[in-house]
Structures are given as structure tokens and as C-alpha cells.
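A single protein chain has been omitted from the complex, and every remaining protein chain is retained in its original position.
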Amino acid sequence: MNRMDKALTQPDVETGGVAALRHSWRHPGGIIGWFSYDTHQAIGMRYIVTAFIFLLVGGIEALLMRFQLAHPNSGFLSPDRYNEIFSTHGTTMMFLFAVPMMEGMGIYLVPLMLGTRNVAFPRLNAFGYWMYLGGCIFLYWGVFSNSAPDAGWFSYVPLAGPQFDFGKRVDSWCQMITFTEVSAMCVGAELIATIFKMRAPGMSLNRIPLFCWSMLVQSFMVISAMPAVMIASSYILVDRTSGTNFVNPAEGGDPLLYQHVFWFFGHPEVYIMFIPALGFVSAIVVAHSRRQIFGYPAMVLSMVATGFIAFGLWVHHMFATGLPQIAQAYFTAASLMIAITSGVQIFCWIATLWTGRIRMSTAMHFVFGFIAIFVLGGLTGVMLASVPLDLQVHDTFFVVAHFHYVIIGGSVFPLFGAFYHWFPKMTGRMMNEPLGKINFWVLFIGFNLTFFPMHILGLKGMTRRIYTYSPEMGWGTLNLLATWGACVIALGGVLFLVNFFWSRKAGKVAGNNPWDADSLEWAASSPPENYNFEHLPVATSRYPLWTPQEDFTVVTGLRNDRREVLVTTLMDAKPHHRYVLPGPSIWPLLAAIGVSVGFAGSVFNNWYIVWGSILTGLALIGWFWPRRPVEMLP
Amino acid sequence: MNWSGKRIITCIAALGILLLAGCGGHQQSVIDPGGPLAGRTAGLWWFFFWLLTAIFIAVLALTLWTLTRRHRGIEQESLEVTHLPSEQTESKLTRVVAVATIATVVILFILLIGSVVAGKANADLGSRAKNAMVIDLTGNQWWWQVRYDNPDPRRIVTTANEIHIPIGRPVEIMGRSNDVIHSFWVPNLQGKRDLIPSRVTTNWIEADRPGTFRGQCAEFCGLQHAHMVLWVIAEPEDKFEAWLNAQLRPSVSPTDSVKQRGQQVFLNHECIFCHSIRGTTAAGQVAPDLTHFGSRRGIGANTLPNTFGNLGGWIVDPQRVKPGNHMATVPINAADLQPLLEYLESLK
Amino acid sequence: MRALATIVCCSILLLGACQREKRDLRPSPTRVALFGDAARQSPLRPGGPVEPQPVVTNPYNGSSYAIAQGQRLFNWYNCAGCHSQGGGGIGPPLIKKAWIYGGEPENLFDTIVKGRPNGMPSWGGRIPEYQIWQIIAYVRSLNGEQPKSATPGRSDTIQTNPQTLKSRTSGATK
Partner (left out) sequence: MNTLDVGDLPPYDISSQSPLWWGQLCTAIIEGMMFAILIAAYLYVRLRMDVWPPPGDQYPHLLLPTLSLIALLISAPFSYLASEAAKRNDRAGMIRNLVLNLVFAAICFTLRILEWRSLNFNWQADAQGSYVWAFLGLHSFDFIADAIFTLVLLILILIGRYGEKQRLGVHVDSVIWYFLVAVWIPIYIVIYWGPHIFGSQ
């Protein structure tokens, strides 16, 4: 533990400092208290745990699909049930696992890495989580009442329209999206405010850790792309319940309009899930090869470029709809361009690994697995960018293989690497390394066994989303192999759970900085206090814990008797003013309940929007009503 | 190479062998072209495949090589204090990464040109053909309606789930849909084209060798998306003309008593509300045209091959064969079933 | 104990959706409804004891799948030819409260099976019974007699504003 750790965690001169700080940042007790937590560690951990549960639920749905497809003409699932399961699998993985998990990791780590005590709007953070939980409950209430979505995770119209999809099935999908994207936009807005305004003094723009850059880019993409899906899902919902004609083919509502609006969100969505993983890989590569990242400006610029280009290539999902040749050529070029930014990042990581001293920990195993799988997925993506090839393999199992390579390889492997890397920081104990490596190999082999044969199935003409196929098609053996691979992945998941629960109790005790890493979160105690740092650190370089200085500077003068943080200027983070954060309160939950009543009810009767709005209005007034006199300074 | 590096290599090699095993020519396979369009696309595919596999192997080897550097005694620059290698190492790396990035841009540019050129060639095929034959293909929920367009209305032919095309002549497919979005795709001949309600999409197919090519709906269209299959049968010009003329003739009126009994059963039950048989009073427009049903390969959009037993099972209980499809379960007693089957199979 | 209570009330909540989402793909038995005697006009019979009226309910009442199939069959069997999406043309309008031959499911069943004077054909021997019940489910949904959650918001056709919509505009409605 070098000089900086000791400086930050040694008790203050007047011992009252830490006690007062711990008192003002304490969690309220009792049941009502539990529901009113608003520290970023608590809310971040809730996002992570809930999202992980839905990863397992999505995995079970994937297994059911694989058992159905294991044999030709198998009767394991009826077509109706299979359509429900594959739609719920896609929806769960995209909306209930991927985005919330990355947001949860961001909420947990960004304040720690920036050297501040909480996100900018703690109560909005709590409200965002309750909305996400509301979305999960709403979707799975639908699943268990036989009205799970059954038109796919992107519900193309007119199949998802009122005439061809009956009952409340697609409605539960549409409204679930409204829930989850309200929560995502809350997190997006508060992360932008936190990263721009609440960095440690001295942490100018070129000293922000790469993970925080990735969360910043992701947040901007969230608040620009999510409105598109809000419109797309509202198009379907309002058409189905109130009879409007947004997507009625006979009234000018072209089905392609729905596809344009949805995929304008759809492609940025997959980058919203992928860019935080770039931040994970950068953090792990730097920490475990004990070397500053090679080409920091190149990494940041390529992340920002990925963010912008992602908005310009959504039509490659629609090459088969017969758009004019010029448009297809432009979008082929745009889709190929995005491979350059990913390529630059891969080269910079390899250069860092090349000249670093690599510690082959489990997290590093996952990084190598990420590079192997993501590069293969990226290259099949380059194949899909070309129009003639895409016309042959669009909506086949080749595409299924591609996006599982890019999402599982690109996001889930770095995510597991991040779990192994930051588990000591979140729980204070190390995860078991040998078991971790076995877990990696089981996941790696199981993954390739499942999804590589799907490339071949796609080339042999097996289309996507078919609940069965006839024996003479020749797809049986490869599908059986893929099903066995899926079981191996499930085994890998179980191994991770075993390692997780075993290490929480019996893992080796980890100090503040077990990996001797560089960024500020390793200066806080593990698990960090509610106020993170007793004195906020001052960042003097890009790698605070690696820069040997004799006298390390900390911030003093923040009052300990209330929740105060430091607001710094945007460009070079000079202290500007102190900012009093609101304490924990139950109102965010009540506001979330009001909004949920409005959203869930409006599926059945439009008047619920009015009751929901009134309830939410009252809850918001209660939320912002000034109570404690301390807020009313002269 | 340490222990984990070897394992990654063996894994990738195993998967490579697996890929080659799956390459054999099969029906409905992208890499077994039966026409110029699919041929050009397959050529582009192999160009992309080998170039990108080489890149993948290079990047993976480079990544795994980073694991080995420690062991070959490279003087380990002391990272401890600054966590940064020496200045010249950094500048060497900068040059290497810059070169790699430029190489990436150049390769992507090459791929872009190859793809756009192939795409243009495929698209131009249609416009060059003067007397191209036009087929109106209309997707319905879970079957294909095929209508051979012709300036002379007497020569317009309507059939279902099967397209016959002459060899060597490009055929224009005008795609429409009556309900949801379907996608016409015959991998051996041409890339897929969506059939979208309220729009007409055009697509070109051409076969350069005789054969039967299987195609399947490629856009999720509901309960029976999996059983929406059509056959494209490419045959020489004369055989195609013979088939077309046979299709033009109305149905042959049955002579022997069993088939006449079957015709009566057909006309008395509700089959006439949906199906039509030219030459009889049945004129339903919402289900496949059965005038030449006997000559078709399959039943229920080729869910089952067209045999006597399958037809019986299909008529008595269509929901067991294709659960959720729109064919009504018509109660028919055994005495009527046999003549009906005889009559339908006689409609060559 | 509290957990048990929440589970019980959740399951009750779930049941609400059961009837709406039931998909009965393979109807059985498939009978041809010949001279359906679903509802006689009056229970009095000459000379015989008063017989209890057979209570007949539409097995597909409230099922969204049946309403959608009924809508498809309404167009496929060309009911729209005379009744034109429920507004009436040659045949009487179907969106009204005063039915000539009774608006209960059993009355509609009899009307469809036996046919009525002035042009309503008798569909008895023509279409199977389960399809008649599906068409009845759709016709009653036009009248708003089906639960609103099971009825689609609109159909994928040119929108003809149903005449009964109380239009609050001064000019002629579209």
C-alpha cells in the first residue's frame, strides 16, 4: 500500500471527522429505510444483482430454445410457446440484463474512479432503479400470465400490430421498454452530470480514466438513442390500444418507417452495451500488464468516434427490404468504417500487452477470450456489412452466431473479467483464481461449441426463429452440437456462481489495492465506505496511484455534518463550489410507483395515464418539498 | 508457448476442421450456387472468408505472442517506477499501430469496392434483360401465391408454393404481401428480398443449371414461419413451356365414378369458400389454387411431400401438421375422404 | 405469512389474463352445426311440460385469439359483402343495440346457422361450429360486448370511422 492509500484512509486529526462523516452518510434503518437508500454503491449493487439474475433467467430461456432445436421435428415446445420464449430471451438479455448491468457497473465505479462521494443526483438514481425493477416485474408478470411478447425482440409491424398479434402480448413488450428506457435515461443523465461536474480537482479531460470515458460516451448514446425506441414502442402500443394509425400500412404508416425508427435506436443500443466493455478491458489490461495504456488519445477518440458512427449505420439491418442501391452502398461504407475504430482499440491493447509484464489472472484470461471471440465476431460483422453477402445470410443462424460472438464475446466476457477484477473492491475478498481459470475455459469452450456451428448452419440455409426443421435438411448434427455447447455454458455459469458465493465468505482477504492498480477506486477501502474517501483526493496525473509523489494532496474543508461534494469546472476540474446532496428518502420509490401505475395501467385503459400522472405529480412535489431548515441557507 | 496459449490454438484448429466438414453441397445452401447471382455472391463470400480468416489468425497469433515475450529473455524494461517503457519503445509501437491502422483502412476499402462491385453486377443483371418473365409473388400467412404475369390475360397462370423457371433466362419477382412481412429467399439462386404489405419489392433470380432449389421464408411471420417453404424448379426451355401450357388448361373433369364422387364431396363442403379449381364452381381466392394440385411437390407450403397418405392426414387434421395455420378443420366422414383424395390427386 | 399472501394475490392477478390469452389451436370436437337449436323463442311447447331453456354460452367469449380469427373469417367468408365491417349495407348493421332476431350469443348462433329471411344465407352445413362461435365473438366485439383488453385497437385497413363514434367536431367526420 503506497503512500497515497495511507494518506487517504488514516483518521483525520480531529477524530470527530470520520465519525461525523460516517454519521451523515449512514444508511437509514428499517424496511422503509432499506427502500430509501441512495448511495451509489447500494443502488449500483442492486442494478448489478438484479441484472445478473435476469442473465440467468435469459440463459434458462436460451437452454429451452436449444433443447427444442436439438432434434428435427421435436415436440418439446409448441410453436406458440417457442415464439414466446425466443422473444422473451432476446428482450430479457437486451433490455433487462445488458444495459442495466453496464449502467450498474458504471454507477458503482464512476464516482469511485473520479474521486467523489456519490453520483450527481442520488434520488434520481434510486428512482431509476425502481423503474428498472418495475419493468422487470411488468414483463415477467406478462410472461407468467401467458401474455409474454411473441413477435421477436424487435417486434416488426404489422406482425406486432393490432390485427396479427392478439391480446396483450406485444403490449407487455412495448410498456416494458418504456420502463427500462426511463431508467436508462435517468442513469445516462446523472452519469453525464457526474463525469462533467464532479471530478476530483486536477482531473482534467485528458486525465479521466478510460472506463469513465466509456461511460460518458455510453451515456450520451443512451440519451440520444433511447427516445427513438420510446417512439417505436409507443407507436405500437398506442396503435394497439387506442386505434391510432402510426404504423397502419393502409394509412401511410409504412412498416419500413417502424424499422427505421427502431433500428435508429437498435444499433446504438448494441454499442451502448459494448462500449462500457471497452472500458472494462482497458482497465483490466492496464492493471494486469502493469503498464500505462498505449495511445490514450487514440483510445478516447476511437470510443467517441464509435459513439458517433453508431448513429449512422442502422440501415444495414434493412438491406433485404429493397432500399435503393445508393443508400445500401453508403451504409455498407459506414458499417465498414466502424470496424476501424474497434481495430484501433484492439491494436492499442495488443501494444500495451506487448510491452507490459502480464499477470495471467482470471480477468486477463477473460480479456484474451474477449480478443479472440470479439475479433472473430467483428470480422463476421464486416462480412455482414457487404450487401450481397448480407442478402444471403441476413435473418439466418449466421447472423445469430455473429451477434452472439460480438455481444457475448464483446460484452459478457469483459463483464466477467470485470467481476473477477473488481470483486475484491466490492466485497473485500479475492475470488478464487484456479476455479476462476476453470470457469473461463468452460465458458470459452462452451461458447465456441455452441455458436461456431451456427455460422455453418446459417450458410446451409437455416433461417432464424424457426421452432423446428425437417430431418432431410441436414441441420440435425450441428444443432445437437450447439445444444451440448449450451449445456457447457450453463455449467460455466454455475461454476461462476459457486466461485462467487464461496469467495464472498471464504475468499482471501483483499486489501485496498490487491492488483496494485492505478485508478482512484483502489485508494478507497474495500468494500468502500458510503462516503468513499474520508478526504477527496486531488488527481495530479492520469494514473494517480502509480505516480510516486512525496506529499500527496487531499481536499479538506468539506463539512462533515451533511452530505457535501465538490463541484469542479468542466475542462480542467478546478474546484468551483460545494454542492449539498439530498439525503436518503422514500419519495423516489413512491414516484416510481406512481409512474408504474400510469404505465402499466395505460395498457388496459388510457385513463390510467391521467391517474398515474396525478400520483407522480404528488410524489414529485413531496420529493422536492424543502423540509430540513439546513437546506434553507441565507 | 505456455499452457493456456496452446489450448486456445487447439480449440481454434478444431473449429476450423468442423467448418470444412460442413461445406458439402446441400439443398438450400449459400455456398452451392445454382445461378449467376448466387455464384457471384459465393465468389465474394470466399474472397471475404479467406482474407478475413487470415486477418483473424494474424491478430490472434499477435495477441498470444504477447504472452511469450517474457520467456525469451527480452530485457525487461523496469516498469516498476513509471509503468511506462522507454521512449523509443513507445515510438516504435506508435509506428506499428499506425501501420496496422492504415492496413485496416486499406483492407476495408478493398472489401468495400469488392462488395459494391458485386452488388452492382447483381442489380444490373435484371435491367439488361429485355424480355424478362415477370412473376407476382404474394406472401400470405404461411404460404406463397405465385402468379405468372403476361400481357395477354388468357395466358396468366396462378399456382402456389412452387415456381418453375426456364434455364438461362432472368426472371423478375414482384414481391407483395397480404398480411405481414415475409421474405423470399432461395439461397442457391439469389439473396433474400422482403415482401412488405403496402409496397412492391423487385428481385431477380436466374438459374444456369437444371435442378430443384428449396427456399424458405426468412422474415419472422408468426406461428408457422418455420413451415413456409417454396420450391424453384429450373428446367430447360421446352419442358418449361410444356409445364406452363399444362397449367393454363382448366382442371380435367373426372370420368370415373369415384373421382366424380370426390368432386361432389369437394364442392359440397366448405373447401369452395377458400380454394378454387378452374373448371368447377369453386372460386375461393384466399387459399392456394388447386387446379393442378396433383402436379405439385408438397402440401401445406411444402410442409409434407404430396403423397396420398399425407394428403389424407392433412385434410382430416391440418392443425396437427401445422399448428396454428388458417386451414379450417373440416369434419369429413371416412366414406367421403377416399373419393376426395382420389379426385384431388387426379388434378395433374 | 405475508409472503404467502402476496403470492396468492399475484396469482389471482395472473388469472385475469387467462381467458384473454387462451389459444385453442386444435378445436375439438369439430362438429357441423346443422339445425342448431341453441335458443328457442319461448320455452312453451304444445302439450309437453315446460322445458328448461338450454343455457348456451360462446366458448370463445373474451378470447383475443378467437376475436382475431373471427375478424379474418368475417372477411374470408364475405360477411363484409353485406354487412361491410359492421356498418351495414345490403344486410343490417351489426353495430347497434336493437337486434331483429336477438343479440345474445345463442340468438346470433341461430341466425347464422339457420339463416334469416331477406337474404341471410344458412351457414349451418357449410362451416364448422367452432368457426361460427369465433365469428360471433368478433361480431359482439364490434358492439363492445367483449372485454376491451381482448379487442384489437384497429384493423390494418383504411380507417372507416364507425358511425357511432360521437364525433365532437363541427364539420363532417371523415
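Chains: A, B and C, in written order; residue numbering restarts at 1 for each.
The criterion applied here is as follows: a contact is a pair of C-beta atoms (placed from the backbone, for glycine too) under 8 Å apart; a residue touches a chain by one contact, two chains touch by 3 or more.
Quick caveat, the model's predicted, so the values are computed rather than measured.
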Ask   = What chains on display are touched by the one that is not shown?
value = A, C
Key: Touching the absent chain when the full complex is considered, from A:Leu21, A:Met198, A:Leu391 or A:Met473   = A:Met198
Ask   = Among A:Pro72, A:Pro227, A:Gly511 or A:Gly601, which residue is in touch with the absent chain?
value = A:Pro227
Ask   = Looking at A:Gln68, A:Thr92, A:Gln163 or A:Asn245, which residue reaches the missing chain?
value = A:Asn245
Remark   = chain A residues touching the chain left out here are 7, 120-121, 124, 185, 188-190, 192-194, 196-198, 201, 223-224, 226-228, 230-231, 238, 242-246, 248, 251-254, 257, 260-261, 264, 535, 538, 551-559, 564, 566-567, 569, 575-580, 613, 617, 621, 624, 626, 631-633
Task = Could you list which residues of chain C touch the chain missing from the display?
result = 154, 159, 161, 165, 167-174
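Assume only the chains that are shown with their structure count from here on.
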Query = When the contacting C-beta pairs are counted for A-C and for B-C, which pair yields the higher total?
reply = A-C
Ask   = In angstrom, rounded to a whole number, how far apart do the mean CA points of chain A and chain B lie?
value = 35
Query = Cα centroid separation between chain A and chain C, in whole Å?
reply = 47
Note = By the touch definition above, chain B meets two or more other chains at residues 179, 197, 323-324
Ask   = Out of chain A, which residues touch more than one other chain, so two or more?
value = 78, 80, 158, 163-164, 249-250
Query = Across the complex, what residues on chain C touch chain A?
reply = 10, 13-18, 20-23, 25, 64-65, 67-68, 71, 148-150, 152-159
Contacting residues of chain B [partner chain C, same complex] = 179, 197, 270, 273-274, 286, 317, 319-320, 323-324, 326, 328-331
Key: Residue ranges of chain A in contact with chain C within the complex   = 78, 80, 141-142, 144-147, 158, 161-164, 166-169, 238-245, 248-251, 604-605
